[in-house]
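A single protein chain has been removed from this complex, and every other one stays in its place.
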Amino acid sequence: MILALAYGAVLLSFFSGLLALLMNQRLHVLEFSQHWFKKSPHGNDCSQSAIANSLEEKHFPFLLRQAVFVLLGLSGVFAILAGLGVLIGKEVITDQLSLGLPWVPWHVRFDCLSGFFFLIVGIATSAVSLYGPGYVNSYDESQHPFAVLGLFTGLFVAGMLLVLLADDAFFFMIAWELMSVASYFLVAFQHENSANRRAAFLYLLMAEVGALAIILGFGVLASFSDGFTFGALREAHLSSTWASIAFMLALLGFGMKAGIVPVHVWLPEAHPVAPSHISALMSGVMLKVALYGLIRFCFDLLGDVHWQWGVVLLVLGTVSALGGILYAMMQTNLKRLLAYSSVENIGIIFMVLGLSMIFMANGHPQLAALGFLAALFHAFNHALFKNLLFLGAGMIHHQTHQLNIDMMGGLIKKMPKTSMLFLIGCMSISSLPLFNGFVSEWLAFQTALQVDVLNNGVLRSLIPVAAAALALTAALAAACFVKVFGLIFLGQPRSHHCEKAHEVQDKGMLAGPALLAGLCFLFGIFPGPVISLINSVAGQLLGETLPNDAALGWLWLAPVSTSQSSYAPPLVLIGALIAGCISFWYLRRNPATALRISETWDCGFGGLRPRMQYSSSAFTMPFRRIFAKVWIIDEQIDKDMQGAMNQDVAAVHYHLQIQDHSWPRLYHPIEHGINKLAKVVGRIQTGNIRVYLGYSFVTLIIMLWVIS
Amino acid sequence: MNIEQLDFYTQAILSMAALVGLTSFLMLGQGRLLRLIFVFAMQGFLLTLTTALAAYSLNNHHLYISAVLTLVLKVVFIPWMLRREVLRMNMHRDVEALKNNTAVMLGGASLMVFSYYVLHPIVQSSSVVMVNALAVSLSVMLLGMLLMISHRQAIAHVVGFMSIENGLFFAAIVATNGMPMVVELGVAFDVLVAAVLFGIFFLHIRTSIDSLDVDLLNKLHEVDK
Amino acid sequence: MNWLIAILQTLLFVALAPLLAGWIKCCKCRLQNRKAPSLFQPYRDLIKLTHKQPVVSEQASWLFIKAPYIIFSATVLAATVVPLIAVDLPTSASADVIVMVGFFAFARFFLALAGLDVGTAFGGMGSSREMTISSLAEPAMLMAIFTLTMTASTTNLSFAISHVLNEGLVLRPSFVFALAALTLVAIAETGRIPVDNPSTHLELTMIHEAMILEYSGRHLALIEWASQLKLMLYGVLIANIFFPWGIAETFDVQALGYGLLAIMGKLAVLAIFLAVAETLFAKMRLFRVQEYLSFAYLLGLLGLLSHIILEASR
Partner (left out) sequence: MIAAYLVLLIPLVGIFYFALAGHRADTGKVNVRFNGICLLATIWLAINVLNQGTIISSGKAFLIDPFNVYLIVLTAFVGFTTSIFSSPYMAHEKEIGKLNDRRLKLYHSMFQGFMLAMYLVLTTNNMGIMWVAMEGATLATVLLVSLYRTPESIEAAWKYFILCGVGIAQALFGTILLYYAAVQIGDGENALLWSVLYENADKLNPEILEIAFVFLLIGYGTKIGLVPLHNWLPDAHSEGPTPMSAVLSGLLLNDALYAVVRNKMLVDGATDSNMAGFLMMGFGMLSFLVAAILLHRQKDIKRLFSYSSIEHMGLMTFAFGIGGPLATFAALLHMTVHSLTKSAIFVTVGHAAQLAGTQRIDQIRGLIKTQPKVGWGLLIGTIAIAGFPPFGVFTSEFLVLLATMHSYPWLAPLLLLGIGIAFAGLFRHIQPMVYGDRPEGQNPIAANLWPVTIHLALVLWLGLAIPGFLANWFSQATLLISGSTPL
């Protein structure tokens, strides 16, 4: 039953893709339906006319779009149900599909880990399918055919779901690459822009390299076992060295997809250029699927984790978290910023996962379960709020045709609903209490604080440092999203478009983000249900759950023990409401002190203009000074002079360009190396036939000499 | 088994082998096209004689057919065609300056030693004396390639190509007394078609680059110029 | 009963905060040879402000108007968590020290947004600087606090303080570092000299004041009160974590009374220290603050490492 739901989810998303293909085939559909009605004339006229009506030229595209997204949404709902089903039942369901190689059919396994990620995919897909129809309306059909968008969206979701279901390396890779390739087409969807093409190429290239690393990782396991089903791979007995090699390969492969520094560069390139609901899926969900892969590979297939791996994850995660948020802060393109912030969040997840590994390897499975829980919960939360923010970015883009936050401002009054939803997203991602981001970060700190149980001095001093880095990350994230929200929604409009902007009209476009925002808040107040779901994942995968996850009842969160730490978000909410209401009521009761609206105080100079407001680069200037080494900063100020002796400044041009260190350090050398190598190798082909004959001759002589 | 213990025919065939090898050397050092073609025809003729001798000594009738085919193709048709080309192109007075001719000749000699070295195990394991000539046929083949590598004229390439065929043919005779008839016929057919095609190509190359110097055929390459 | 005490304590917190601010001002004036205002001047200021009609910019959105309430509530919530006169509070269990830091972040988030809302250059400047300083201060603060929580192996402040109390007088090198770190952070976070000058206006160096430039009336009162409360919170944290003696462990009137007296005494002494420091030091340039805060971070880290290296059980 549960498996049927899961299959249903895959098939529905797949069919939604196929349905989208009908976009250009209206006449064929019309013909077909007429043919059909001719065949069965006794069908009632009502439905016939309804269908005929819907096939009219002006209705058809609209209805088809709706239908495609309805299917996609159903797929999401099915995925949620399937995920919940397996998590609640704590089941492991296996199956085989008679596809694939003749002697190895596709193996399917649906367990709690898959179920949990199914849940993530399902929620995100549902929200996106609510949002989608309104959003894609703005695309010009001749420039950006919906058929392509719909098809690959369906395939993309199907691919992600299949990755979660796969139980052999071959099937896994097929699903994995289906996901990559489909999303590649989505990134390249608006391909008339050369930056988009570049981004798409970079994305696909890194996806391919990552996939190759994963294959190699599976290959290492497979060479120690017979066959490449996950069942067989679990049985493989690897020496410590080989296991570490496999781990490093998997880390490279999955890390590339997840966007770990320094292999993150595709992410800020690819996410901004895809349509927003796709960016939401990519950033919110696909990165999680990569995380799933890593967890599946390390905790399930390799099984016997080493603490050194945990340290690697911890260090990489820390670097990614800090690097991600610092880079994010410097961005002016909203979606690019969000993409970098995904790097940060994935970094946090990796950190906590590393902690979990360290505890696991040191024989503290309960603490490992705690770390695991924090990691998965953060993954879940990130899926919610990053999705929300990307959808929000899409709404803003849809209304203002801008993504540059330096050109926005004042939208809180033009788009009140959007601003509210976006604010919730910002608060969640800044891990403020009462929202879900805080809960997972709190759990992460709790995990890190358990370091006292470890014997290893290095770990004991490393982990607190990482925890402090986590604190710094959280604080920087808050600063970053203050910037984002403040510059986009507050102050005065900085551009014409923003002045003209108005609220999103489409209900679905608001409903999708509203669903996510609601969940962000709900799970911020009542994290219990999700945590108990993750607990069953941990129970199945690590063989250990949290000791007393419900010891104090549903109000409380006390992961280790009540004497060590506890958090009761509902009580906090009540307290906040009481404090807020009392002060509000007390201060507002005097009618003499009603608000008076007046001009902004301008220090007596007069004429406050939007240009005088702080811009993005101004806001982040202190950070730029403090962390100067993190970026490659190219800052230039040019002055136009005029007047006598050219002494008066007529205009000042400020130019700021901020680049990632990984480009000149890592990627450009590789690119140049390959081009150079190609040039060298190219020399063998001189164009002269006598030289070619010489090759043949020499080869022959050498071969003969070799064998005799 | 020394050569004096062999019967006359075998002695003759081995002598022929030596002569065929010699003709290869002559071609390798030859800068004038007409002479090159003449020596090639000589080689073909020697080959025909060898085939005929082998046919006679082994009493193998289908070798006679091979001999006739060789005579027609490699002594008459191909040299005639090439000669006509040369005359038509007005190249009969050109002398190709061969670079490092001595080195090439020495290289050719060492190729002969190499051929013997390579085929040593085969020759050792055989009871048939004629197999000794296998090394010669291999070296004829290799020399043919060397000829192509060292000469720039397309006609020299064709000669080299055909002399490789000669080497192969010789190998077939001395080692195995000729291949099965159907294969022989097929090979001969291929050679014939190849010869015709070469003729067509000379025409094409000449119209395209106004020369038959293969070094000028260098438009397609992977080098940054 | 417990809950009642907790709520009472919170009210006490809120009520006493302006008093502390007044006391500091008093001490400072004395030290600077000026005539001091009354100890209760801050109360008068607050009452005066609540009776004024607030003026709001036409550019401001709802966020600007609601922010003071949010900021105030968040700070009050933080106050519920910190044991003032008694330990073993139920509120400490519902939100531990990390949540408390979260409350600060919450308040700061909205304060910074409010600064950006009106769209003046001052507001943006203040927000930017505030977020910079706080993001550097937060890890340093957590480092210091982690030293405590790891020593007591709990993040519940009540439990942690009673742990320190029950241990008696133990000289912990880590606590020395942590105390220094937390003090530095407290000065930075509450906007005191040498990081920020609370008594300055219309100066390009101001941070906190720049953000709230547009506020007036009851909104300003709330924000001022919240920042007084925050100052007191830090004071109480330092006082009760490192010098917990005197705090009530049982809920009888006598113990609570002693607790109140003890904390008032401790705060009074701390305030004198603060006043002396503010008199002695000049305000730093903004970009020296990072060095100051990284020193705080270093101290916090040293505290943690010395806990792990020197004090750990294994």
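Think of it as A, B and C in the order they're written, each chain with its own count starting at 1.
Going forward, contacts are C-beta pairs under 8 Å (C-beta built on N, C-alpha and C of every residue); 3 or more make two chains touch, one makes a residue touch a chain.
Since we're looking at a predicted model, the values are computed, not measured.
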By the document's own contact criterion, which visible chains does the hidden chain reach in the full complex?
A, B
Absent-chain contact - pick from B:Leu19, B:Ala55, B:Val104 or B:Leu138
B:Leu138
Residue, one of B:Ile37, B:Leu53, B:Val104 or B:Ala175, that touches the chain absent here:
B:Ala175
Out of A:Tyr139, A:Phe201 or A:Trp663, which touches the unshown chain?
A:Phe201
List the subunit A residues touching the unshown chain?
98-104, 170, 173-174, 176-178, 180-181, 188, 191-192, 194, 197, 200-201, 204-205, 208-209, 212-213, 215-216, 219-220, 222-223, 227-228, 674-675, 677-679, 681-682, 684-685, 689, 692-693, 695-696, 699-700, 703-704, 707-708
Applying the definition given at the start, please give the residues of subunit B touching the unseen chain.
118-119, 121-122, 125-126, 131, 138, 141, 145, 148, 154, 157, 161, 164-165, 167-168, 171-172, 175-176, 179-180, 182-183, 186-187, 189-190, 193-194, 197-198, 200-201, 204-205, 208-209, 214, 217-220, 222
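Everything that follows uses one rule, which is that only the chains that are shown with their structure count from here on.
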Compute the shortest path length in steps from subunit B to subunit C over the network of touching chains.
2
Between subunit B and subunit C, tell me the centre distance in angstrom, where each centre is the average of that chain's C-alpha atoms.
100
Where subunit A and subunit C are represented by their mean Cα positions, the distance between them in whole Å:
37
When the C-alpha atoms of subunit A and subunit B are each averaged to a single point, how far apart are the two points in Å?
69
Indicate the residues of subunit A shared as contacts by at least two other chains.
none
Set of subunit B residues in contact with two or more other chains:
none
Interface with subunit B, subunit A side, in the complex: residues 679, 681-690, 693-694, 696-697, 700-701, 704-705, 708
How about subunit B: which of its residues touch subunit A in the complex?
114, 117-118, 120-121, 142, 145-146, 148-150, 152, 157, 214-215, 217-224
Residue numbers of subunit A touching subunit C in their complex, please.
409-410, 412-413, 427, 430-434, 438, 442, 445-446, 449, 451-452, 455, 457, 460-461, 464-465, 467-469, 471-472, 474-476, 478-479, 482-483, 485-487, 489-492, 556, 562-568, 571-572, 575-576, 579-580, 583-584, 587-588, 590, 592-603, 608, 610, 612-614, 618-623, 625-626
